Every structure is written in structure tokens, then in C-alpha cells.
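Showing subunit A:
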Amino acid sequence: MNFWNDPLKVAADWLTGIFTGWGMPSVGANVLVAFLGVLMLITILMVIDIFLVWIERKVVARFQDRLGPNRVGPFGLIQPFADIIKLMIKEDTTPDGADKVVYNIAPLLSMMSVLILWAVVPLAPVMLGVDLNAGVLFIIAAGSIGTLSIIMAGWSSNNKFSVIGAFRQVAVMVSFEIPMLAVLLIPTIFSGSMGMNAIIQSQDIWFIFLSPLAALIFLIAAIAELGRAPFDLAEGESELVSGYNIEYSGMKFGMFYAGELLHAFTFGGFWAIMFFGGYRFFGLEKVSPFLAIVIILFKALLGYWVIMWVKYTVMRIRIDQMLAFNWKFLTPVAFVLVMVTALMNALLRGAPSWLFITGMLLSNVIVAWVSMEFVRSAARQEREKVEGLKQVAEAHH
Partner candidate 1 sequence: MNEWLYVGLFFIVGLIIPAGAIGAGWLFGPKKPNPIKQSTYECGIEPVGEGWVQFKAQYYIFALVFLVFDVETVFLFPWAVRLGQLGMFAVVEGIVFILILVAGLVYTWRKGMLEWA
Partner candidate 2 sequence: MIPLSWYLILAAGLFSIGLFGVLARRNAVAILLGVELMLNAVNINLVAFWRYGDISMMAGQVFAIIVFAVAAAEVAVGLALVISVYRRRSTVVAEDLDLLKW
């Protein structure tokens, strides 16, 4: 085993050797090495997070036909650091009547709920993070903590707008968790495991080809979970002046902001893991773990780019439309898809892989087409109703 093939193990063995050399018990040394590893990963994530600010600003500038930050450093690369210094030297205000303890814990929990997601992300075949056998549900569990942090932030600020923003955001987040849970069943069914690594290992064919509809529903639910446009009504600048985090300033606001960006990037990563083969890319991941990390980060960035693309293209929708969209369309479709997939999976067991793919793809297309037909007929009825009302109104005149 050399450094090129398994860098983490080599480094861990080396450090454990040093620590036990100092007379530390081997269990203690192992825990300390694990602690240092986690610390390193999270520090790297925070650095990535800083650059995500730059990427986000550059990309939105391109979408809006602007240049974006380009003054501080080459291509404005130093800009995010300037932003951080600004956030750091700002005054940290606490509004009167705020619930101090809850108010201060909320941004910590918000950031933590994003950082712990990386515990289950497999970066390379030899760097699995923690290969939990309940990995898929762990995403949802971390999301629950994020939801809680939003309620805490909104409630403790003693501000009407923040309470309304928080409750809107939470209603949306919990609603879209249902279709997300439902479509997460589909990779679980295909791979027969809830572990992230097992899901990646069983993707000889990327799951996007087996179930494109599931990938789409996951993306929509993820965007809602992130509270990004078109589902960013919690922030609703024009109505709620930024929503649940309105009273936060300085670094505490920075935590919410950085948490949101890292969350989007992380969900890009999960999208890649669930439906695009994670760190796998035509056997390139076997060459070196470093290459595998590059592959998964690239895929995560691609997913992040799609999320940004949606954000800066689609306009915000109203909360009633959004909840109706979730409960009356997305949830039924997701559950029908789960049932159809389970059935097809049982029927096509042992079939040659081309038949399996075609069957799955066809069932997806049929489910999508039938649900679109339902939407179309519902829309037609709605339109006729409106037309009828118009005619009645005209007859009155």
C-alpha cells in the first residue's frame, strides 16, 4: 500500500504510529486520528464553501449578463475573503426580547446539519467516510435538524416577519421531504441497500437511465429543501424582507448564508451519488483515489450548477401553488413511481440487462405521461371554469 493508492490509510497509520509512540493507548490514538481526519475534512469543506460564494456570484452574473466580482484579485478570486473579513468585523446585534440562548444556537445547528451530511459521502473507493447501513435515511435525519434550526431562528428573533418566514419555510421543507423520501426508496430498491457505497457500487448502469423521473423528483424536492428559487418564498425579499434570518447579522448571518451554499453543493453531490454513479466514471476511479475525489467533486459541482441554473431562470411561486404542487402532484407521482418500480423490479428479475433498462425506462415514461395527462385535464377544467366565470361577468354588463 503506498500513498498514491490509499492515502488516508497511510496517513492514519503513520499518525497512529506517532501517537502510540508517545505512550498513548491504541484506542485513544485511533479516536484522535479519526478526530483529526474529521477536522481536516470539515476545514476543507469550509474552504470549498468560501469558493462557492465566488462561484455562485460569478455564475449568477453570467446568467444575468454581468461580469460579477472582478476587482479583488485575479477574476475576483479574493472577493470571498474580503466578504468574510467584512462579516467578521460587523457588529453582532441581538434584538430586544429575543430568546438569547435559542437565538445563538440556531446558526450553529444550521451549519452543523449541513456539515454532518459529509459523514456519509463516499469520496473514493477507499475513502468511504462512515459507511452507515442507514445512509440514505441519514440525509433526511440531518435535514430534520436543519428544519429545527430554522424554527428556532425564526421563533427566537421576536420578529413577525421572521416567524412567518420560518413557518412558511418549515411547511415547505417538511412537505417536500415526503416525495424525497419516496424517491430515495428507488435507489434502495435497485441496489438492495441503504448504504451510500453499496448504492454507488451497484450502479454499473447509472440509475438516471433506470429511473429518470425519480432523479427529476429528487432534484425538485432537493431545491425545495434548500429553500432556493423558485421555492424561496421564505426569504421573499419583497414581502418578508429575508425571512427567518432577518435579525441575524455578522458571522451568524454568514453561517446561514454559507450553510445554504454548502447545502446546495452537498445535494448536488447526493444527486450524483444516487443517480450518476458517485465517484465512478468508466473505471477511472480505480486508478487513484485522488482521481475519484476529482470525479465526485466535479459531478457535485455539475449538480450544483443545475440547481443554480434553475434558481436564476425560474421565478418564485406562491406558497399555495407550491404546496398544491407538492401534495397534489409530486407526492402521488412519487408513490405511484415507487409502486411501479417495485413491481417491474420483481417482474424483470433475471432478465437480461437491456430488457431491464428498457422496461424500467418505459415504465418511467408511461408514469410521466399519464401524470402529465392528469395535469392537462385538471388545467383544462380550471380554464373552462375561469372562462365560464368571465362569460357570466360579461353577461352582467
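Candidate entries met the following condition: all candidates are chains of the complex that A comes from, given by their letters.
Following the convention adopted for this analysis, contacts are C-beta pairs under 8 Å (C-beta built on N, C-alpha and C of every residue); 3 or more make two chains touch, one makes a residue touch a chain; residues count from 1.
Just so we're clear, the structure is a prediction, and the values are computed from it rather than from any experiment.
Colleague: Hey, among 1 or 2, which one's touching subunit A in this complex?
Modeller: Candidate in contact with subunit A: 1, the rest do not touch it.
Colleague: Going by the contact rule set out above, which residues of subunit A touch candidate 1 in the complex?
Modeller: Answer in residue numbers: 27, 30-31, 34-35, 38-39, 42-43, 46, 87-97, 104, 107-108, 111-112, 115-116, 118-119, 129-132, 134, 136-137, 155, 157-164, 167, 170-171, 174-175, 177-178, 181-182, 185, 188-189, 192-194, 241, 246-247, 250-252, 254-255, 319-320, 323-324, 327-328, 331-332, 335, 338-339, 342-343, 345-346, 349.
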